[in-house]
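All protein chains of the complex are present and in place, except for one that has been dropped.
After this line comes chain A, so read on.
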Amino acid sequence: MIHFVLLISRQGKVRLTKWYSPYSQKERTKVIRELSGLILTRGPKLCNFVEWRGLRVVYKRYASLYFCMCIDEDDNELEILEIIHHYVEVLDRYFGSVCELDLIYNFHKAYFILDELLIAGELQEPSKRTVARLVAAQDSLVETAKEQTSSITNIIAQAANFTIKMLHKGYGPWGSNALHLESLLLVDVCTRLVDQH
């Protein structure tokens, strides 16, 4: 099982941490410090595994980022490399040639994708397409919810503006019949929307 996932930049900055085994906050800081000291100093052509506290850390560098996963002694290291690559490919597909900045500004997205890939330290989905589809579906759920909110507020704002404009121009609700009707309708829509919201 994967005990934790770390993304560390070449400067030792943490970009993502995910803990599947219980580590207290203090231990977490210590683990990160220890491992970045261990991994960032290793040369480029060496193997991708380091032994650490009776566990094994598999890491792989992609551009300026080190992807590290800590596993048990009897897990398959080569497979973990493949899982790391799998994650990177999904990220790449999602962000469109992903870079470190994407992961900084959209760190929550990186987490959402990881959550579609791993649960309880085990691989969840071997298909990149399925992961992408699931993340996209949830993103669109969020978008719809947002749009709903903003469209309501927009409509309210427009309606208010229109009514005020009409009033200013001297068309009262008692003025031209057509306009009167329109503004009444708007006010009605507004109040209903507000109620709903």
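Going forward, a residue touches a chain if its C-beta (ideal position, glycine included) is under 8 Å from a C-beta of that chain, and two chains touch if they have at least 3 such contacts; residues count from 1.
To be clear about the criterion, contacts and distances are computed from a predicted model.
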Name per UniProt, for the chain absent here [options: "Sodium/potassium-transporting ATPase subunit beta", "BRISC and BRCA1-A complex member 2", "AP-1 complex subunit gamma" or "Cryptochrome-2-like isoform X1"]: "AP-1 complex subunit gamma"
Option touching the unshown chain, where A:76, A:161 or A:191 are the choices: A:76
Options A:95, A:111 or A:162, residue touching the unrepresented chain: A:111
Contacts of chain A with the absent chain, listed as residue ranges: 14-20, 22-25, 29, 42-43, 45-51, 76-79, 81-83, 86, 104-105, 107-108, 111-112, 115, 119-120, 122-130, 134, 137-138, 141-142, 145-146, 149-150, 153
